[in-house]
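Every protein chain except one is present and positioned as in the full complex.
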Amino acid sequence: MSFAEIHFLSDSLKQGVSAAVFMPEKGPFGSDAEPPYRTVYLLPGYSGDYPSIYTMLGIRKQAELKGLVVVIPNGQNAFYIDHPERNANYSKFIGEELIARTRDMFRISDKREDTYIAGISMGGYGALLNGLRYHDVFSKVAAFSPATNPFTLMEYPERGGFGAGEFANMFSSKDEYENSEWNIVKGYKEADKADIPELFIGCGDKDIAVDSQVKEFRQTLEDAGVPYKYFGTTGNHDFDTWEKMLDPAFSFLAGIPEGSRNRLAIPDMEI
Amino acid sequence: MSFAEIHFLSDSLKQGVSAAVFMPEKGPFGSDAEPPYRTVYLLPGYSGDYPSIYTMLGIRKQAELKGLVVVIPNGQNAFYIDHPERNANYSKFIGEELIARTRDMFRISDKREDTYIAGISMGGYGALLNGLRYHDVFSKVAAFSPATNPFTLMEYPERGGFGAGEFANMFSSKDEYENSEWNIVKGYKEADKADIPELFIGCGDKDIAVDSQVKEFRQTLEDAGVPYKYFGTTGNHDFDTWEKMLDPAFSFLAGIPEGSRNRLAIPDMEI
Amino acid sequence: MSFAEIHFLSDSLKQGVSAAVFMPEKGPFGSDAEPPYRTVYLLPGYSGDYPSIYTMLGIRKQAELKGLVVVIPNGQNAFYIDHPERNANYSKFIGEELIARTRDMFRISDKREDTYIAGISMGGYGALLNGLRYHDVFSKVAAFSPATNPFTLMEYPERGGFGAGEFANMFSSKDEYENSEWNIVKGYKEADKADIPELFIGCGDKDIAVDSQVKEFRQTLEDAGVPYKYFGTTGNHDFDTWEKMLDPAFSFLAGIPEGSRNRLAIPDMEI
Partner (left out) sequence: MSFAEIHFLSDSLKQGVSAAVFMPEKGPFGSDAEPPYRTVYLLPGYSGDYPSIYTMLGIRKQAELKGLVVVIPNGQNAFYIDHPERNANYSKFIGEELIARTRDMFRISDKREDTYIAGISMGGYGALLNGLRYHDVFSKVAAFSPATNPFTLMEYPERGGFGAGEFANMFSSKDEYENSEWNIVKGYKEADKADIPELFIGCGDKDIAVDSQVKEFRQTLEDAGVPYKYFGTTGNHDFDTWEKMLDPAFSFLAGIPEGSRNRLAIPDMEI
């Protein structure tokens, strides 16, 4: 596996940023992937960062076995939205700048059919949001326990550390939020179905942080006749649960059957 | 030289954070430093981050020759101030949490006389601010071209990328800023002189970003009878200028004469 | 979790070296560990390096849940033995220098009862070898599919990439190897039992690389009346198998029952 940590100056955020990049390697676990590589941009959740993601989850294994490049930026708890008046354009950063910079640096594909976005929790919200905003860039979205409604996330303080002051700073008032471009429930309801990327949503059955949000979002999709792949599993809003979602989500992105390429094992031999 | 990159979950910022840590090494350039090590916390400026700082400036050389541990966190353009309502407590992060975490991880000294804070531009503001707020933690402050008055920084757009929307989000209105704990001109004017750490200020003679601010700040110190060491040099608000400030600033922190320990050269020998 | 990458100049190897260091973090997964921390030195196998180990295996999860510091150096395919005439003293590097340097840098315990060594494959050999050579430093050894007999490893070319030329460069002839201090079968047979650290050995039931070696080594221990904990599992000489050994091995090192602290899950709650 080739594994890189990159650092560059972001114009959208006016600060130096860092990210992890995993590239498949022709080797014993032999993905056949060749450049230009298919790529998924995987967004961390609230309180997350890229070192946590790749040390807590088997991301490298997925990249290697599924033959995908995986790029993991930092979200800095900013919900992947734009605040141009503050030089904090996280949506633009994800959908335009990070894409352009990584394509400038690495031999990754610039085709929509080869470019995907994924995310965990707040990152799942960010993936659904920017997957739709930049639907001409991304062909697939994989959302792990997405916080599809930040207002709901905030309302119940025991759910995450995201509270009223942070919501206000991020989204203003409830009304403004609901009428804004950051309201993805509304966004997906009103979108032209032809614009919506292929969707994968995973969630644990005891997820105290986002369960009601995911139910609401799924209902919205169904009412609008938007197809999506759902992976329900046991578990709460934690890494053990997201580990279980890895193969289903990455198989979805790679376009292969679940479980068909998920073993690092070298073949058994008679001794 | 021992050089580390650390990643940990910050409670003050509610997100994963990263930092660089340089530790002196008993070796050919032979600092005699022994644990527990004297330590300087060096704050990046607006748009900066720790990878930029240590790849653009000879920080490692300073750490090694002066026998100091240097810790470089990221500032994320947040001026090192607290916004508790948003879980963005950068002052507390610097003055309390980063100190506690690094002392928990590394064999660095917990004595005030061994603990220093420094910074560049916005980081210079952050160092002066938190050096005073946490004067019981830090005994010395070294400010490289400090942006001592964020309002002035914002007023003239060609000076940095920091504009009105960002100022408002950070400091509210001009009046609120001027009356707040974040106004270091006021802070240093009103402080008990016994509380103020030893001060070093460096600035280039053609610094278009902070020249008037530094003049104002120096005048404030002089009017209040607060001593400080000043290093004026040629240059603008850039890395070439800050490189020239390294030995003066680190010699000040280490308590040795300028130039006395600034050569990596092995001794010449007759051939 | 605190996670660091360190770089320093090694005197035993006369070159700059790098390592990964994971430190437990008081947090949601709440290890109660306090400094000075208990520490395990985990040695990579042939062709391995520390980035592979921590991206392919859930090492961070183990460090966090078991409350141990984990240090992972690079082995550079050198079997963790000494070649003083070539400035390649990998045994001394592991047993003396890495210990001293990490204790100099980090707040880790210097007690034998708190210091452990582990390794995978060639690293398992290195852990058994140096656990015994430096039995005054290490109180426990955890060997994952150890290559306990490098001569056997070499003899059958399809087992690993380690061949005759490399064996000769590393160990000289078969006779010299068998009579040397690097022959751990002989070493453990002849050792004073009181000197031998507590031992854990794990192996897969279809391990084509080291199965006969592990059988030989276990027999040697049994014949010499040396107790050891054995964890047999399904699988070959690969990461999927070593992932299964993590909790048993780290529970052994931490002195807790297997499975008692192996869940990152936050508690379920009624919704």
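Side notes on the structure shown:
Chains: A, B and C, in written order; residue numbering restarts at 1 for each.
Note that in this section contacts are C-beta pairs under 8 Å (C-beta built on N, C-alpha and C of every residue); 3 or more make two chains touch, one makes a residue touch a chain.
Predicted model, so just to flag it, every value in this text is computed and none were measured.
Checked against the full complex, the candidates C:47, C:109 or C:152 give a single residue touching the omitted chain, namely C:47. In the full complex, the hidden chain is touched by chain C at residues 7, 9, 13-18, 44, 46-49, 51-52, 74, 76-77, 83-87, 161-166, 168-169. Residues of chain B that touch the chain left out of the display are 1, 3, 22, 51-52, 54-56, 58-61, 206, 208, 211-212, 235-241, 263-269, 271. By the touch criterion stated above, the residues of chain A touching the omitted chain are 1-9, 21, 23, 25, 27, 35, 101, 104-107.
The criterion applied here is as follows: only the chains that are shown with their structure count from here on.
A turn of 180° superposes the CA atoms of chain A on those of chain C, with the angle given to the nearest 5.
With centres taken as mean CA coordinates, the chain nearest to the overall protein centre is A.
Distance between Cα centroids is largest for the pairing of chain C with B. Here chain A and chain B face each other with the same set of residues for the most part; over half of the interface numbers are shared between them. Centroid to centroid, with C-alpha atoms defining each point, chain B and chain C lie 41 Å apart. Counting partner chains per residue, chain A has residues 51-52 touching two or more of them.
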